[in-house]
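Remarks on the structure that follows.
Missing here: one protein chain of the complex. Every other protein chain is in place.
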């Protein structure tokens, strides 16, 4: 089943437009069949950003849902770049950064919110290498961000 | 206008030699037309490294200038690898890490110091995908570091 069909079947709410970069950068660049997706923010359908710190004022389940939001925004970016998600031949790399306290330990569960979405949509092609870490702070107090590298099919 | 002409016109002070890696690594590696630039440090023309922590003992404007210094050092690395900046066909990815307190929120403004320099020098080709985060600590107490992936033209 194609990724776009999957998105329809699961009724996933991918934003019509990717979130606009706040600084002097762009949402994605491409070299050959590699698509480098910039740090994607967890924006709600109304455009507001989810703020918080894991281990302090945000629990793990909310973190999981927040990572899913960031992944949906990443899909919006991929669609804007490639026209359709069906041109993704593999999700190569995901880097999840979690705004967290020094004693937080459940990054895996949080970033799985993004990773599981990618596998739901792309199936085997959605299985990616990943690094998940807890950072001291993020722009605007965002709860998390994630970066992605994708392979584009011919 | 070529990148090297831009550098002359803007009278940018790119170090004659890239900053020497302090550990067991090199400043850049290449595979095909991808150039992987290692974490670049904010070194002043006299060779001293800029130390500090955003949100504590360094303000945002100084952070911006510090990111610009790191970008200048990255350009020195690119020149040393490729002979000339004019062989860069695209800046693909920038990862800016800011040494910060847990409540710092203005990473975007800080790392723009590096990103704006790249766009000044390379124009459209300087527009990159970016991730900016706040880390707990950096080697030698540096205020920031950034990593870059560049596409080399044929």
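What to note about this one:
Residue numbering begins at 1 within each chain, and the chains themselves are lettered A and B in the order written.
Heads up, the rule we're going with is that a residue touches a chain if its C-beta (ideal position, glycine included) is under 8 Å from a C-beta of that chain, and two chains touch if they have at least 3 such contacts.
Values in this document were obtained by computation on a predicted structure and should not be read as measured data.
Of the listed residues A:19, A:36, A:104 or A:122, the one in contact with the hidden chain in the full complex is A:104. Here the missing chain is touched by one residue of A:5, A:33 or A:61, and it is A:33. Contact residues of subunit B toward the unshown chain are 21-29, 31-32, 34, 36-39, 53, 95, 97, 101-102, 135-141, 145, 147.
Panel shows subunit A; residues 32-34, 55, 90-95, 98, 100-109, 111-112, 115-116, 119, 127-136, 149, 151 of it touch the chain omitted from the view.
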